[in-house]
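Can you keep this structure in mind? I'll have questions shortly.
Note that one protein chain of the assembly has been removed; the remaining protein chains are unaltered in position.
All chains are identified by letter, namely A and B, in their written order; residue positions are counted from 1 within each chain.
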Amino acid sequence: MSAEVLSIENLRLNFNTEQGALYALRGVDLAVGRNEVVGLVGESGCGKTVLGLSVLGLNPMPPAQLLDGSRILFKGRDIAGLNQSELTLVRGTGISMIFQEPMTSLNPVFTVGEQIAESIKLRLQREQSEKSRSSSTKVGAEVLDALRLVRIADPQRVAHSYPHELSGGMKQRAMIAMALAAKPLVLIADEPTTALDVTIQAQILTLMRGLMREVQTSILFITHDLGVIAEIADRVAVMYAGQIVEEANVQDLFSNPLHPYTQGLLGSLPKLSELDKEIEQLPGSVPDAMNPPKGCSFHPRCKHVTDQCRMTTPKFVVSGSGHKVACHLYHE
Amino acid sequence: MSLLERSELKLTGKYLLKNKLSLAGGMVVAAYFVLVVVVLLSGEALLPYDPYAQNFGVALQSPGLNHLFGTDDLGRDIFSRVIAGVPFDAEIAFVVVLVSLAFGGTVGAFAGYLGGRIEEIMMRVTDIFLAFPALVLAMAVAIAIGPGLTHSMMALLVVWWPWYARIGRGEALSIKSSQYIEAAHAAGLSEFQVVIRHVLPNILMPLLVYATLDVSNVILTGTILSFIGLGAQPPQPEWGRMVFDGQDYLASAWWMSIIPATAIFVVVLAFSLFGDGLRDAFDPRLRRR
Partner (left out) sequence: MQSLLSVKDLVKHYAIGEASALDKLFGRPQKAVHALDGVSFDVAQNETLGVVGESGCGKTTLARAVLLLTPPTSGTIMFEGTDITRLPKQDVRKLRSKMQIIFQDPISSLDPRMRVRDIVAEPLVATGEKNRSLIMDRVRSMLEKVGLSSDTMNRFPHQFSGGQRQRIGIARALVCNPELLVLDEPTSALDASIQAQVLSLLRRLEKDLGLTSIFISHNISVVCYMSDSIVVMYAGEIVEAAPTRDLLAKPLHPYTETLLASVPRTDPSQRRPEEKIVGEQPSPVSPPPGCRFHPRCPYAFEKCRSVKPGQVTIAADRRVACHLFAK
């Protein structure tokens, strides 16, 4: 039984706009265990990116507002209500984050080596109780180690390069190196491969899978791509309209999807092995975040909808293997 | 009105309201408009005195109950003259700005969009115009074609359109690579049709915002032209001319110059503040989006 490194409990977050409140997260419970890859999957507007940013308090507040009762437990401590300076201590040391567009996340006026070194120096400062400055050779060696860790063949050259001199795949590797150089317990990856070509994506996913064996870091992997989830995740949570609707280990989710939304999502993807099959269409579109439907948020699009669905929000039903689903179809 | 237009107006309105100076400016501008229309429509019927009537018996009287703004050296009521003079600069300003916007904006849009030699030639031409301060150039033209209000308007027209051409070109350049322009090509439209149907409507807004700010500049330049004798000719009660006429009496009858000068100042300031607020209301909102 792996202990939980990060536990999100009843996370509720609104965005207060001039036109009204946007209910971005409506009570999310999610846990990430030690050395585990948790996949968070959903379409645009479901709140998955907001959730990732919430862990590190990166949503601009205002207009974002965390509602009472929301807890984010990290190393036994609730970090949900921390202010910016307290959060800075958590970011980059306990929890790191990488984003979709490495171009905008890497500072264009510093070399890759300098940026990785920054992250290493911060970590060393906190690890050592005295304010002794770590020797630059030590830091330099660690930078090269970090680059080798992400399978960069020529770490010296890359360390001295500026971001714009590197290709998309290289930049993303550099980002991962930077994030891991801080030796975090949890890495939050928000669509890290979405902007990459599919062959480069395959390389990065292979890299990340390999890294899981080497470093003691758990990953919260956020994406809209179910195929990527199947490649990398141990456990999967499916999000819809600010809530998690299904959660299971990756085998169970793909072989036996329970929630109609998950089923629809899987069915809507063309599969190379089944080209003759007509892809399923989910009617309608994602609900307005300012006006989510009453009862189950998915009911307007669900082919199994009943009156109960229109009135009551379904609670989670858990099966033996830990497969959770929030749907009235599965209540006793 | 579409939802977009309605919500745009609502947000613009909200923002302008927050900016009280702009609002004050806007109110003066509105009053100015009203005055222009009233004076044009009613002629001199509403004025206390005939702005052209000379009366040496009451010459150089300081402002008082009989003559709100006093009288000038020929005994004419300055208040009536100031009011009567409202349409002169207003007319010039609006004609110059509108024509410059229409002509300059269109020329600039075509140049920016078509590029190549046409753009080169147009940019060099506008560069020549823009190299001189507008006032100096307008003076040169005015001297060449002779004095008079209509001539000063023509001089201003000649000098003013290149600014709009430049803006039009810049805006057209930024739109040029939009995908809906490419779609218009793919639909089979000619270059001319693309500019008319897609480029011009999309550059109109930034041009209008600039134009509002610009009105104050034209009014000021117009009054200066009259001040140096190239615009309005006596006895026309144009404000710039009136300031000139009162120069010799600054010590003894300051109201002859100072009152019309203040009028110019108030109107130009009002347009400036209002235009500033308008520009702010559009820009950050666009950025926020």
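FYI, a contact is a pair of C-beta atoms (placed from the backbone, for glycine too) under 8 Å apart; a residue touches a chain by one contact, two chains touch by 3 or more.
Everything numeric in this text was worked out from a predicted model, so none of it was measured.
Per the touch definition above, the residue from B:Leu41, B:Leu65, B:Ala131 or B:Ala186 contacting the chain not shown is B:Ala186. Of the candidate positions A:Gly20, A:Gly69, A:Gly227 or A:Gly322, contact with the hidden chain is made by A:Gly227. Seen across the whole complex, the unshown chain contacts chain B at 2-4, 178-180, 182-190, 193, 197-198, 201-202.
The chain not shown here touches chain A at positions 43-44, 167-170, 197-203, 205-206, 209-210, 224-228, 230-231, 233, 250-251, 254, 264-266, 268-272, 275, 278-283, 285-286.
The definition used in the following text is that only the chains that are shown with their structure count from here on.
Averaging C-alpha coordinates per chain places the centre of chain A 56 Å away from that of chain B.
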